[in-house]
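Next up is a structure, given as structure tokens.
Only one protein chain is missing from this complex, and each of the others stays in its spot.
The letters A, B and C name the chains in turn, as written, and every chain counts its residues from 1.
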Amino acid sequence: MLSPDIARVARPGQFVMIGCGLDTPGVFMLPRPFSIGWRSPDGRIGILLRVFGQGTRRLSALERGDRVLLLGPLGEPFRLTAGQPIRCVAGGVGLAPFLFLAGEARAADHDVTLVYGERSAPYVFDPALIRELTGGVAQIWTEDGSAGSRGLVTQGLDPDDEALLLACGPTPMLRAVAAFARDHGADLQVSVEEYMACGVGTCQGCVVPGADGRWIKSCTEGPVFDARELAWPT
Amino acid sequence: MLSPDIARVARPGQFVMIGCGLDTPGVFMLPRPFSIGWRSPDGRIGILLRVFGQGTRRLSALERGDRVLLLGPLGEPFRLTAGQPIRCVAGGVGLAPFLFLAGEARAADHDVTLVYGERSAPYVFDPALIRELTGGVAQIWTEDGSAGSRGLVTQGLDPDDEALLLACGPTPMLRAVAAFARDHGADLQVSVEEYMACGVGTCQGCVVPGADGRWIKSCTEGPVFDARELAWPT
Amino acid sequence: MADLSQELFGAEFQSPVLLASGTCGYGEEYADLIPLDELGGLVTKAVSVEPRRGNPPHRVSETPGGMINAIGLENVGLDAFIAEKLPWLRANLQRAQVFVNVVGWTEDDFARVVLGLDDEDGFLGFEINVSCPNVKGGTLFGTDEQALAGLVKRLRAATDRPLIVKLTPNVPDVTVYARICEEGGADGLSAINTFPGMLIDVERRRPVIGNVSGGVSGPAILPMGVYLTWRAASACSIPIMGIGGIRSAEDALQYVLGGASLVQVGTSSFVDPQASVTVHDGISAYLDRHGVEKLSDLVGALDVPDPPSPPTLDAG
Partner (left out) sequence: MADLSQELFGAEFQSPVLLASGTCGYGEEYADLIPLDELGGLVTKAVSVEPRRGNPPHRVSETPGGMINAIGLENVGLDAFIAEKLPWLRANLQRAQVFVNVVGWTEDDFARVVLGLDDEDGFLGFEINVSCPNVKGGTLFGTDEQALAGLVKRLRAATDRPLIVKLTPNVPDVTVYARICEEGGADGLSAINTFPGMLIDVERRRPVIGNVSGGVSGPAILPMGVYLTWRAASACSIPIMGIGGIRSAEDALQYVLGGASLVQVGTSSFVDPQASVTVHDGISAYLDRHGVEKLSDLVGALDVPDPPSPPTLDAG
């Protein structure tokens, strides 16, 4: 998608709202949030789109040249300290922000590894493309072992590693990673997914539970949070 | 549109309902009625589509290969007696059924003329195509004289002609032709346009006023009526 | 294969999917298009004592995500219904169940239709359309507690056949009306009828609909229909037919989980005459996929979990 304004300022972990506006006859669709997956020097941004329901089915039917309504970049990105080693933990399309992040972080001399889990082989994003985009390989896990190692991404985490953990994926995975981080005293930032309407902080639709008992808007205060800011089930 | 079943049995004056079904994510559209404009031996049917509102805008955006939901052929066709001379009066897309009719009627040795009116030149359907489809020429009228003769189609009617009149177009035009037929004792069949939902007689949505005071369903008892069956304003 | 049949109102419904009143004529009109006798059944267009001419056009138009109609309850009237329409239903529908939708403007009107039909063959029961003005009170029967209570009792006394009341959506609290119907002896409820609406042609500055206003139906009202069905189900224990915007098995199952035993497909049949068949097949596939043995196990099987307190990040 061509959007030089977004591409220029986007940072890994931020997202865009993608919709089809109000002009298409007979169509009403709320825009949907998507992590920015990569950007190119010529002002394009890319996302990783997996068809899930009506909205993603509709967006996946768009063709080259169709116009979409893009709002972004939105939200808070991952926060890295210079030189810090980073372990990215991705589940499913939660891979998207790390495609963006791993490339940029490696270019900035971070030591980056990427653990990436899927249900099974057909879902796995092309490893060659991952290499191209991130400048490194992903350690792949599938639940049924049909690609990479068999098991959950959390099995790919090293308890003795003191690197910063970054995680993006389904909530059960985030919970497992959060439990791991807590148990091992690791720093963790998670990117959460919650239903959104506006994406810019006006509707209060996208809240997640804060550790302090507040509901926190994930579109403006997130989607990336320090795991300690959120209330995890015990 | 490929539909051998419809193409085989369709008769001029009948219509089809064209919709996009229930599967397109985010889209709800009632099907729209369209006169059958032509058919080809390989089982295709054609319509003349003019963008008017949301529905026709949507249908006009369809591309070759897209699937539509076609219901037809529906309604009562024009009724011709063998050998009868015929004068077709078309306003705007009301031309469509006569493209179909004129060709078939000429092949069956009817003496056919076609008077065709539009607001102005840009609206006029390609005369070469009219010739190809109907095997004859259309006498064209535009309100502003930018193509053909200047004026309304009713000016193209000959009071001394005793041929059967067939008319299809906007209601004001039909009223003018009906007044002409009444004044000159001519036989007239009109194809009316009324909003439809089902197209098959179940919803009772598409009524027009009958001369006997009843509301008549135009989808099953029409769209073609003998002008004397309908109540015209006086 | 899962079992979609149910025993309800003393009769066998081979499928939970019926065609909604006003959207399938008197059955005959759809006979060539869909296998009517394989459906759960159909509800006829409203029948009133006298024939009705109905409203001037336009009677139907599209709205965002739905449509509006103001047919004006045009129908052939009781006598012609018996003479011309019922014989076809009797002869052609053996397994699909037929409800006659009944409309009136006084209690007497309704009672005369019910009494006039009660001894005839060819249908199972009555669906009472109370979304019409009560000439006595000016309000709709369906929005006036007393008028509704009186009407239901009167009709209950008039017939032993299944008596279903079709609820009107524009009330503050549908449970009140659901309970009135149950207490008055109704055998079931239909939820819901259309929402009052209006469209204006801004170029001509005139209403689009000949009758000025009309009833809004179609997918646009799906969430309202599911909500009202769920609320009605929570307030009474008679079976409910869920209606409003059903396009797919998933839509229908929302009603079923919310508490509907049967569903009716209306507007969607206009978009695709096969809609009811598709909904039936999809429900069957859902049951198989989820290992549910019979549909009735899903009726009202909505799980409303308590949110964790204090709140935590849960699995969506």
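By our rule, contacts are C-beta pairs under 8 Å (C-beta built on N, C-alpha and C of every residue); 3 or more make two chains touch, one makes a residue touch a chain.
These numbers were taken from a predicted model, which means no experiment stands behind them.
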{"item": "Full-complex contact with the absent chain, from A:37, A:55 or A:75", "value": "A:55"}
{"item": "Residue, one of C:33, C:149 or C:198, that touches the chain absent here", "value": "C:198"}
{"item": "Touch criterion as defined above, residue of C:83, C:115, C:157 or C:301 at the omitted chain", "value": "C:301"}
{"item": "Chain B residues that touch the omitted chain in the full complex", "value": "28, 170-172, 174-175, 192-193, 208-209, 213, 215, 230-234"}
{"item": "Touch list for chain A against the chain that is not drawn", "value": "19, 21-22, 28-31, 54-55, 69, 71, 194-209, 213-215, 220"}
{"item": "Chain C residues touching the omitted chain (full complex)", "value": "56, 58, 63-66, 68, 139-140, 143-144, 168-173, 195-200, 202, 204-207, 210, 212-213, 216, 218-224, 226-228, 230, 245, 247, 250, 253-254, 257-258, 286, 298, 301-305, 307, 311, 316"}
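Here is the rule we go by: only the chains that are shown with their structure count from here on.
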{"item": "Separation of chain A from chain B, taking each centre as the mean of its C-alpha atoms, in whole Å", "value": "55"}
{"item": "Centroid spacing, where centroids are CA-atom means, of chain B and chain C in whole angstrom", "value": "36"}
{"item": "Chain centre separation (chain A, chain C; CA means) in Å", "value": "45"}
{"item": "Multi-partner residues of chain A (at least 2 other chains)", "value": "28"}
{"item": "Chain C: positions in contact with at least two other chains", "value": "65"}
